[in-house]
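Before I ask anything, here is the structure I am working with.
Of the protein chains in this complex, all but one are displayed in their positions.
Here the chain labels run A and B in written order, and each chain numbers its own residues starting at 1.
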Amino acid sequence: MTSNIVEIDNISFGYKGRLLHKNINMVFPRGKVVAIMGGSGSGKTTLLRLIGGQIKPTNGQVRVNGKVVHEQNRKGIYQLRRTMGMLFQHGALFTDLSVFDNVAFPMRELTDLPEPMIRDLVLMKLNAVGLRGAHQLMPTELSGGMARRVALARAVALDPNIIMYDEPFAGLDPISMGVICDLIRSLNDALGATSIIVSHDVKETFLIADYVYFVANGEVAAEGTPHDLMLSTLPFVHQFVHGEKDGPVPFHYPAENYQSELLKQSALMKI
Amino acid sequence: MDRTTIDLWVGVFVALGVAALLGLAMKVGNLTSSKIGDTYSVSAAFENIGGLKPNAPVKSAGVVVGRVADIRFDPKLYEAVVTIKIDERYEFPKDTFANIYTAGLLGEQYVGLEAGGEDEVLKNGDKITQTQDAVVLEKMISQFLYNKASETNSEDGTKDSKSGTQSSEKKSGGATSTELGDAPF
Partner (left out) sequence: MKSILFNRLTKLLTGIGRRMIERIWRLGAGARLFFLTIVYSGESFKRFHLTLREVYFTGVMSLLIIIVSAFFVGMVLGLQGYNTLQKYGSSEAIGVLVALSLVRELGPVVTALLFAGRAGTAITAEIGLMKTTEQLSAMEMMAVNPIARVVAPRFWAGVISMPVLAALFSMVGVLGGYIVAVPLIGVDDGAFWSQMQANVDVREDIINGVIKSVVFGVACTMIALFEGFDAPPTAEGVSHATTRTVVISSLTVLGLDFVLTSFMITV
């Protein structure tokens, strides 16, 4: 068995002939927190869906625990997914179930544990994210940060080996952001799991990640430890890490010359 | 909502549905009346059954005593053979008369049994020999018009006697025909 729990091997993926990813290679070693960063729309979330087997790659393969994901049948994929937990961007809590039932959901669906044991486990998981007291609330009664924490408790309900985070920091206030940040690191170390974070929040991600991949234009533009990347002189990485307005990623959406467009407009008006 | 409360409500719901179905079957439908216990079959041949349908009622003195089970066409005699099932509780003499009547002027058709006087009774598989056909309204109307026309057109005795035989044939069609004859056309 290799030391890498997830390996993305030379993957290409695209819709209708337009390639979103071109020959991407990534490895995710056991026990580490690895981040995938990149601008909006660079296909980061798609990489998570490829790992989870929700979509099939056009070329190449994803291996989880040495098994090629897209070659598994439905049962095999479901078996792989039982070793994964995923935190969705907005939590994706089941709105018709209470906080308690949300966390209990994977246990009830996938295991035959007796109800008293499920109760203990759920309260334990909720305690880990600091929301044991909120177990009777409905998801609509939670703040964004609290919902994210409940979703996190649900993602780790079955003690997964791989935890994937889709934009865990997006749209949170600084306090909640700090809390989530801490939780990701501490849960990873406590469970001995591997975490894959997809994010564009540089500060928080660099704080907890062991290794970072930068994705731009469908390729891995840069990779390294947060420290290396902070000092990177690659123009794209520099622009991204320091949040500069203009650089290799242009401010303007591609358009024709501004002046000529204005002239054309006024010419039309005259007629 | 607690799971047990939901179960209760769903139970109430399904019970209501079953009750409604039973109510429809018993109170609205003819489940009770169509259920005649043990029966015996008797057949009868008619030259014309009009609009008689399987499952039509068989009545005697206005009481439903059975149902029409089957209607076949006899290709040798060119007759309709109607099999009827009669409730075992009712016995009819061998010389019972079978008519096809219409309920009202345009209503559904049924078989009417008029008991004869013999001592021997009908048994399973027996055949009723004395039958009378259904009254076909169109036939009657055309006959009536034909008669009217011949009456007004000719004072000839020969033609009159011909129409006389026809009208007597018509009269035997039952009460309906006399009613129709009186109707102003």
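To be clear about the criterion, a residue touches a chain if its C-beta (ideal position, glycine included) is under 8 Å from a C-beta of that chain, and two chains touch if they have at least 3 such contacts.
Just so we're clear, the structure is a prediction, and the values are computed from it rather than from any experiment.
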Based on the whole complex, identify which of B:L16, B:V63, B:V121 or B:I141 touches the chain you can't see.
-> B:L16
Given A:G14, A:P106 or A:G178, the correct residue touching the omitted chain is A:P106
Tell me where the left-out chain touches chain B, residue by residue.
-> 1, 3, 6-7, 9-10, 12-14, 16-21, 23-25, 27-34, 55
Absent-chain interface residues of chain A come out as 52, 54, 77-79, 81-82, 84, 86, 88-90, 92-96, 105-106, 109-110
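Everything that follows uses one rule, which is that only the chains that are shown with their structure count from here on.
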Averaged over CA atoms, how far is the centre of chain A from the centre of chain B? Could you give it in whole Å?
-> 79
